[in-house]
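Here's the structure, in structure tokens; my notes come after.
Note that this complex is displayed minus one protein chain, with the remaining chains in position.
Now for chain A:
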Amino acid sequence: MASTLSSGMVPINAKLEFFGIPDQEDIGTADSLRLVADRVKTNILVVSCDLITDGDFLDLMSVHRKNESCLTVMLSQLPNSITTDVVVPGFKAKQRSNLEEKISMGFDFNNMEHIVYWKAQVDMEDEFVAFTKKFLNRFPCARIQSNWTDCHAYLIKDFILKYLKDKREVSSVQGELVPLVVKKQMSVFQPSQPQEESSMASPNGDLKLDKKKDLIHYAGESSSSLSHTVQSLSLTSPNFGTSNDAPRKNLIGCYAYRQTEGFCVRANTIAAFAEASKQMPRLTSHFLPAKQNAGPNVPEGTVIKSKSQVGADSMLGENVTIGEKVSIKKSVVGKNCTIGDGVKITNSVVMDGVSISQSCTISNCIVSQSAKIETGCQLSNCIIGDNQTIATMSIHNNDVLSNLAHMMSVPLE
């Protein structure tokens, strides 16, 4: 991994450090964040490795700074447009957009960047969803939309990580942490009273405060008195005119950055991965340093025999040998592949080291590493596992052909 990154095509100027996560346990993003919690000083940007986007993270940071937010989420509607109505290799029926991943997000109507409500639709068990009057008085007009995808890129403030360290039961950022922070926006921070007052109150009060510290207490402790002084003098701040021991609202804020243009996809499902791969050839200039030659992305040294065609929307890896009368359209072929004569490859993803014999027709498939496809096969909507050999003259439709021992259990819908 380290070698891939350091020798990769894209230069990274940041210092890279790797933390290992044990593979066997079921660990969420939040658990992994605990490993680095101590190192974070102000903010941390959490990005999922399967996010492919050409959006500018600088815009994400601008939203974060402008609104003094504690958690900024990146949202986009672009992934939906890519994965709808697409026949996915390996599945029998057309894949509908993932119902289980739909999240109802509520935004303040006056500031659409402010997230005030966040609930995954699978979590809505009861027949009713309730709003309290306090919430409605604070945000009199809210817009709830469910057609935004969470791209799993978050900018998180340091005190939330301190809270995470103590609360060990939060394990997923997307599923648990974000709804929690959105809900806690309504809390009000009460600066602690001087000693005499608290002793006059019921003796249980002291114990309570020590035992349970809520997110708002972390927020209150982290904001210095200087920042509060600034806010109490600023005309546009909601804390204008308040004294030092007044309860403070708005300490926790959750905002969203929306990417509306360009390309954004999260390749965490087969459908998304396949689509993203196929769209890559036309977008390589966005993501990789510019290539000198326009036209088909064919590296030097590729041997293409006569009467073969490689479409401009396809991409070939290094060292690919292509036979005669081969037609490759809208596909991506990896390194070191051997493609025989008369082969037609459309709409597919072929990985490294694959050898495809003559007269095969491969359409809308994903062919994994080092697979071997014998002569005359017709494969359509299939997933071929790695190191598999497909016998001659076999016809497969909507199949997953793989060695069972290597398979992970993955929900097919």
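Just so we're on the same page, contacts are C-beta pairs under 8 Å (C-beta built on N, C-alpha and C of every residue); 3 or more make two chains touch, one makes a residue touch a chain; residues count from 1.
Keep in mind that, in the parts below, contacts and distances are computed from a predicted model.
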Protein that the absent chain corresponds to, by UniProt name, given "serine C-palmitoyltransferase", "CCZ1 homolog, vacuolar protein trafficking and biogenesis associated", "ER membrane protein complex subunit 1" or "Translation initiation factor eIF-2B subunit epsilon": "Translation initiation factor eIF-2B subunit epsilon"
Option touching the unshown chain, where A:49, A:130 or A:226 are the choices: A:130
Contact residue for the chain not shown (choose from A:62, A:147, A:244 or A:260): A:147
For chain A, residues in touch with the removed chain: 104, 106, 109, 121, 124, 126-137, 139-147, 183-184, 186-188, 190, 205, 208-209, 212, 214, 216, 235-236, 238, 240-242, 246-247
